[in-house]
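As you look at this complex, bear in mind that one protein chain is not there, while each of the others sits in place.
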Amino acid sequence: MLEIRNQATRTAPFPLATETVKGTAIAPLPPRARLSLRLRPAEAARIGSVAGLPLDRPIGTFAAHDERRALRLGPDEWLVSGPADETDELGARIAGDLAGIVHALVDVSHRNCGLAVSGAQAEAALNAGCPLDLSLAAFPVGAATRTLLGKAEILLVRVDAACFEVECWRSFAEYVRTFLVEAARGT
Amino acid sequence: MLLITCPHCGPRPELEFRYGGEAHVARPADPSALDDREWSEFLFVRNNPKGVFAERWNHAHGCQRWFNALRDTHTDAFVTTYPAGTARPDMAAEDVR
């Protein structure tokens, strides 16, 4: 193997500073390892879990274990995530758990990026562009789904009553962050 | 804006969905066996009834699954939604409520 010349560095898709507007904080989140896992529901039910994360949770929720998470986005789709430096390890662990079972595991760590939106008005700020009912009764802590924010598709995760995480594709990050800052101003 | 019940995600706003036209128009197993008229009917001819219509929807900004719905094209009321690949339920517009 040749020596590595000019080891590449990482560049985030948006500025890393937190913006706080009218009590709503919009904070870029550090990179994570993200793997898109596709698996037939019957197989998922049979296997039960991968990398210590249960697969049989309802669609639209997430399961967490230590720093790892599995968002169930559809009947046969999960987004598994963990600390950024564990991408290979997490992938190998899942592939091992699913050996012999038809599945797809695709690294999307650089495709998605995340923001945390927190504060008493976080729900209202998100509802500036998200058409879902975000009340605690309808979208409780633990909820996770693909939806829309204005003209961008996002993943929305409720980690706390007053804290959401918003994930989007990299090139939409600037729009999503700007939208949320403007939305917080409009609350 | 319609409120559409995705079989996987529950009621969601129309913004998250993409429309897919008439349901239960299966692609022929062997298109080459069809003559030109039969093939053109498969390609181009669709029903457009006033009343209950079986149609395809994709929860594009949700679970991204395709499913079918019975919708009254006159009132826009959904009679029911059901997974792709299953038979059309025997329901009428009166079954909405």
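A and B label the chains in the order they appear, each numbered from 1.
Simple rule for what comes next: a contact is a pair of C-beta atoms (placed from the backbone, for glycine too) under 8 Å apart; a residue touches a chain by one contact, two chains touch by 3 or more.
Assume contacts and distances are computed from a predicted model.
A chain of this complex does not appear here, and its UniProt-recorded name among "Phosphate transport system permease protein PstA", "FAD-binding protein", "Sarcosine oxidase subunit alpha" or "Aminomethyltransferase" is "Sarcosine oxidase subunit alpha".
Every shown chain that the unseen chain touches in the whole complex is listed here: A, B. Listed for subunit A, the residues touching the missing chain in the whole complex are 1-2, 4-13, 31, 36, 38, 76, 102-112, 124, 127-133, 135, 138, 150-152, 169-172, 174-175, 178-179, 182-183, 185-187.
Contact residues of subunit B toward the unshown chain are 1-3, 13-14, 18, 20, 26-27, 30-32, 34, 36, 39-40, 43, 56, 58, 60, 64-66, 75-76, 84-85.
Here, only the chains that are shown with their structure count from here on.
Computed from the mean C-alpha positions, the centre of subunit A lies at a distance of 30 Å from the centre of subunit B. Those residues of subunit B lying in contact with subunit A across their complex are 1, 8-10, 12-13, 15-16, 61-65. Here subunit A touches subunit B in the complex through residues 59-60, 73-75, 77, 131-132, 145-148, 153, going by the rule given at the top.
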